[in-house]
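Starting off with a structure, shown below.
In this view, the complex is presented without one of its protein chains, the others remaining in place.
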Amino acid sequence: MPNSPETNCDALLTVEALTVSVRTREGTANIVRDVSFTVAPGDFVGIVGESGSGKTMTLMNLLRLTHDPNLTVSGHVWFGGEDLLTLSEKRLQEIRGGQIAVIFQDAMTALTPVYTVGWHIAEQLRAHQNTSQKAAHSRAIELLKEVGIPAPEVRVNAYPHELSGGMRQRAVIAMALACEPSILLADEPTTALDVTTQAQILDLMQQLQSRHGSAVIFVTHDVGVVAQAANKVMVMYSGRIVEQGPTQDVLATPQHPYTWGLLGSIPKRGATRRTVRLVSIPGVPPSPLTTHDGCAFADRCAFVHERCVEQPPLVALAKHPDHSDACWLPRSDRESLRARVLVSAQPADPNDTAKRDQGPA
Amino acid sequence: MLANRAALVALIILVIIVLVSLLAPLYASHVAHTNPFTSNVQGSIVVDGKKVDVMQQSATGLGVTPIGPTWHSRYFLGADGQGRDVMARVLYGGRVSLLIGSVSAAICCFVATALGIIAGYMGGLVDGILSRLFDVVWAFPVYLLAICLSIVLLTSTLTIGPISIGSGSLALPIAIISVIYVPYVARPIRAQVKSLRERMFIQAARSVGSSNWRIIRRDVLPNVLPSVIVYFPIMMALNILIAASLSFLGVGVQPPRAAWGTIINDGLPLLYTRPLVSLAPGVMIALTCVALNLLGDSLRDALDPGSKVRVGS
């Protein structure tokens, strides 16, 4: 086993060249390609991308959670000097839920329907701590109280289907926090909720993060959520990171045309509580089955040129070494091109978009 | 890939079984040179140049034993207790068993689809009544239902309006078997229609002002049909098994007709001396039902991957 990397000694988690591919009937699909990033303690990392961009697969394979014989995972995930991808199942079990916990998208399907909320939290506690059933139960009540569930001593005995969506998600967060993990992986934890509850859950996660000091890796398709909560952002497209950096840098001076498209969906810059689906980019993402040598976004990019048949590397900005992107466009042209896109992509009537988005809530 | 190959093998087996059953009269007259419905206790045949009685003195000297398998054109599988050619009877039995299986499966699927759609589409009181009815039929020990019906109708003719069912008629076992499994198909169809109804395109069709019949025909039926197609082979297998069991109890197909079940029954007194008489039709039943079930499985995978069709009972 190679030694842990000497770079980023303060990093909590270092992902190197993570690649995930699935063998299907039609051929091999590359779902995640060569993804590398680091997470420091206290980081709140947002991974943004359309559905199918590989963001959830990246997250789930950090802990090898997808059990599929057709799945191949390569690369390294360094955590505490160990590579999670080559770790024994037994050691991995100690880390799962204990040091790295996961919050799933839909709490309704993530909780086993036949057990009470309290049972779930107690199971999480007892998986890593030697506590009695009774002590686990009272700890579960405390945790439910901490995540803001009213009357926790009653709700602890409720089944998942007896709670509202927001309550369920709070309970799942309580479960994830039970063993005080140093990293929380959250897979679109607010997507299944209505707008008001989304905001509450996001606030809760931020509060808890600052209180417990754990790092959060947060997957979302919602740039608004990232803008509100994350200090680092990674934009994924077709299994690759196309742009990453500190949130304010990426939002203020986005470099990649795909990121421009994402941001173009937001009616007003600076508005933090906007939750808008990514609808402004024409076309659809390529199928993970296609093997393209060049830039995957080329087909949908307004600025495609002959260089794009080659895969662009992630290159950092000269002035901001934390901020990098993968595009062949000359740096000097980016400012003017971006200005063009972001102006023309403004919706005719922002109120119209607002109405449409609040519709289903 | 594997499932496709299994389905292909199943289909080939089925086609062969159906073909040879259909060709039974040709086999009886041209190959076996026998009438499989009349007893032939006195007859004898020539095997390997020697003359052999169809019914032979048994080794113990008590009674007679029918001839065993000759593996020749005449009495290929031997004779049954009345000196009849077992091979020819098995082929003829296939016609009856396949007929009962397919007709009752068709009736069952038709009735179940109609009732399932009515219950699921109308909802309310109609749904309540029909669902209760499914419960009752399902809870009723079905073999006992068949026995009750058969014993009452054993010697007399049931006349309901223009339909009259005699005790020897195939219509009786077909009718009984068709009814038994209606709830089995109707329940999932009802659930499917119910959820379909909630879906948008039917709401939209209704708002345009289509009649209920039109909505059922244009929107509901095409969506339900794949499940019905999946159920058909599975129901056919079940029905062949039930028909055989009823024949075993003496309340299914009546003589002189032969079905696989009755041939097994005929062979039971000879089980320890001439086991092939009972074994051959049983193997045919098993082969047919395996092929039908495999076919149903692959149809489900192809047409209706979401559904969980259950096979058995």
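Each chain gets a letter, A and B, in the order it is written, and its residues are counted from 1.
Basically, a contact is a pair of C-beta atoms (placed from the backbone, for glycine too) under 8 Å apart; a residue touches a chain by one contact, two chains touch by 3 or more.
To be clear about the criterion, contacts and distances are computed from a predicted model.
Novice: Using the UniProt record as the reference, specify the protein name of the hidden chain from among "Carboxymuconolactone decarboxylase-like domain-containing protein", "ABC transporter permease", "Heme exporter protein C" or "Cytochrome c1".
Specialist: The chain we cannot see is recorded in UniProt as "ABC transporter permease".
Novice: With the missing chain put back, one of A:Thr66, A:Asn231 or A:Gln311 would touch it. Which one?
Specialist: Checking each option in A:Thr66, A:Asn231 or A:Gln311, the one touching the absent chain turns out to be A:Thr66.
Novice: Can you work out which residue in A:Arg33, A:Lys55, A:His128 or A:Arg240 touches the chain that's missing from view?
Specialist: Once the missing chain is taken into account, the touching residue is A:His128.
Novice: Which of A:Leu13, A:Ile31, A:Ala101 or A:Ala174 touches the chain that is not shown?
Specialist: In the full complex, the listed residue that touches the missing chain is A:Ala101.
Novice: Mind pulling the chain B residues that touch the left-out chain?
Specialist: On the side of chain B, residues 2, 132, 135-136, 138-145, 147-154, 156-160, 237, 241-242, 244-245, 248-251, 261, 264, 268, 271-272, 275, 278-279, 282, 285-286, 288-290, 292-294, 297, 308, 310-313 touch the unshown chain.
Novice: Which residue numbers on chain A touch the omitted chain?
Specialist: With respect to the unshown chain, the touching residues of chain A are 60, 63, 65-67, 69, 89, 92-98, 101-102, 104-106, 109-114, 123-124, 127-128, 159, 161-162, 175.
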